[in-house]
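Heads up, one of the protein chains got dropped from this complex, but the rest are sitting where they should.
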Amino acid sequence: MEQVWEKAYNFKEVMNKPERLAGGHRMCAGCGGTVTVRTVLRALEEGDRAVIGNATGCLEVSSFMYPYTAYEDSYIHNAFENAGATLSGVETAYRVLKKKGKIKENFKFITFGGDGGTYDIGFQSLSGAMERGHDMVYVCYDNGAYMNTGTQRSSATPQYADTTTTPAGKISTGKVQVRKDLAAIIAEHHVPYVGQSTFTANFKDLYTKAQKAIYTPGPAFLNVLSPCPRGWGYEPSDMMNICRLAVDTCYWTMFEVIDGKWVLNYEPKNKLPIEDFLRPQRRFKHLFKKENEELIPLFQAEVDKRWEELRNKCE
Amino acid sequence: MAIRERLSGNEAVAYAIKQINPDVMPAFPITPSTEIPQYMANYIANGEIDTEFIHVESEHSAMSATVGASAAGARAVTATSSCGMALMWEELYVAASNRLPIVLALVNRALSGPININADHSDSMGARDSGWIQIYAESNQEVYDNYIQAFPIAENKNVHLPVMVCQDGFITSHGVENIMLIEDDKVKEFVGEYKPEHYLLNADERIAIGPYAVSNYYMETKRGQRQAMLDARAVILEVAEKFEKMTGRKYGFFEEYRMDDAEYAIVIIGSAAGTCKASIEHIRNTTGKKVGLIKVRVFRPFPEEEIARALANVKAVAIMDRSEMFAGTSGPLGAEVRAAMYQAHAKAEVVNYFYGLGGRDITVSDFERVYENLEKMAETHTVIGMYDYIGLRK
Partner (left out) sequence: MAIHDKINEKSPWTDITEGNKIYEAATSRDFCTGEWRTSTPIWDDEKCRQCLLCAPVCPDSSIPVRKGERTDFDYKHCKGCGICAKVCPFGAIHMKEGKNEKIF
């Protein structure tokens, strides 16, 4: 049987699908988070119903502010750290009610969490949900900090980033630690599908990964770099350029892990220096000061090391 | 015909769950409630029920998944104790404010620290403001009966609140007692099929649950929750009446034991009521003194007026708390019963005692001494040990 993602990507057809995230939500102008949500939900087949879950965060407080829900599908927000467990309950209810003949429709289960709710406080709940094998998709819209509370560092925040809890100062150069590699950690749960992506011109990469995540039976995890103009400090209109620089510098890698097999989805023809990604962002401004000039080579070395590791896994 | 059995409190709850056959049960092991999910797992393993068990990785996830399942339209239950419920704390409030008719079997156990696995009420009493209905039991029979009644209470459309069915850790959870079980078909009929109106998996509507509600809406929302708790009062009594017709066993907000002519009364919750009753019989038989007991069954909603009425004619009252609240004054039951009596202009002398913390035994002679104190207080109009401990080494 042909899988939905094996059909050739027809951008026009895909964009013609009905919108499943309505306007009127209160996310900031230029937010990458809702671009992730729209794209992932677009990957649902039109006849399929879905229940959307959501960890507390920018997305939740902005997309379901009583009495305004932005979702065309049924939706549940529970708390910050338990989107995985909450959707486990919903998905299990579905299985048992279907078994008892009380539900006829097909439902899919997709939950969204920011990196704070996913890498950090919701990590255990996510790990449990993935390990137990619920047929659900957990999507992390990763903007690299706790943006809802005003840009505090998370374990997804890149090293040296200036956040409100790792401020660059007279004796500080921003966040000390390097990013946690969550997609790899979830892959080690031996789930059938893990994908990491961000926005590309026609969104084929993210859309196709969302299709695979949704329509592969069992648990799936998507990690999507979702730029935050306020937290990163770039011009809101520059979102697509920032994403391009993230992948062309290999700061953000596009890969998937299908039944344990690592696949590299994008390799830049000309790998750009990391400065190109760092320079347009206020959070890295201090790295361009004379006294911090040794830091960018260190950042570059970390990017190179991870890139090599990923390439080796994918061979 | 009812079935005569000998079961522990945990097994009685598990047996009730089996008879009710709920849709989803997420649970995490913790002493002394662990046996409940174990029994459930066995029923499932042997095909005796078609409940889906979720092997969650924590109690926080247990309640989170229960919330998810209930919101999805399933009849969802869980069980826990002590620190397990403390880890659920945030979710207890979410379950109640989302108006989900979840039933939680709570096997009461002391909260850490120090870590202690024995009975007291610090877990459920700490959660008394979370918006859950709380029903307590003296015996295995009562916890079984309460558990079955919890569903028609929680699921009543005027209520839609979660219910915590509490029993004392080890004392009833592990103590084996004679019990009358109700036939499966009667339990099923009593509890009925679960038919939610609004839920995530409803084919006919889209629904959104769990919004961010600004201050323009929050207070009105809480008022709605209060109304559900107020309306629960009548429903609890209706369900009890229906239950009595089925089984002959009578339940209300509280049990009045030898209160008709009582001059000295104890107010207590849970298994220690049995010991108290033995002391009452002994005192009445040996001295003829008029001693009685109010055993609170329903702590939330709190039967304020009814308790004050029941205590209207006594001379002295001891309110017995099996948990501290570190106000430096009373325990939770003490504070609420005293407030009820004050409002009713009761004339009795009142003391508040702490007992049984972390599983400390309380004996018949302990209760006899409490009644002796009450008698002295009534004579001298002086309170003896306003906030004292029973059974504390001094």
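We just call them A and B in the order they show up, numbering each chain from 1.
We take it that contacts are C-beta pairs under 8 Å (C-beta built on N, C-alpha and C of every residue); 3 or more make two chains touch, one makes a residue touch a chain.
Quick caveat: nothing in here was measured; it's all calculated off a predicted structure.
For the chain missing from the display, the contacting residue among B:87, B:208, B:337 or B:351 is B:208, taking the whole complex into account.
Interface note for the absent chain: among B:21, B:221 or B:247, the touching residue is B:221. Mapped onto subunit B, the footprint of the missing chain covers residues 97-100, 160, 198, 205-211, 213, 216-217, 219-221, 223-224. Listed for subunit A, the residues touching the missing chain in the whole complex are 11-13, 15-16, 19, 21-35, 38-39, 42, 63-64, 66-74, 199, 201-203, 229, 236-241.
In this section, only the chains that are shown with their structure count from here on.
Chain centres here are Cα averages; for subunit A and subunit B they lie 43 Å apart. Within the complex formed with subunit A, the subunit B residues making contact are 23-24, 26, 50-52, 54-58, 60-62, 64-74, 76, 90-91, 94, 200-203, 206-214, 217. Residue ranges of subunit A in contact with subunit B, taken from their complex: 49, 51, 53-54, 60-62, 64-67, 69, 71-79, 81-82, 84-90, 92-97, 99-100, 102-105, 107, 124-125, 127-128, 131-132.
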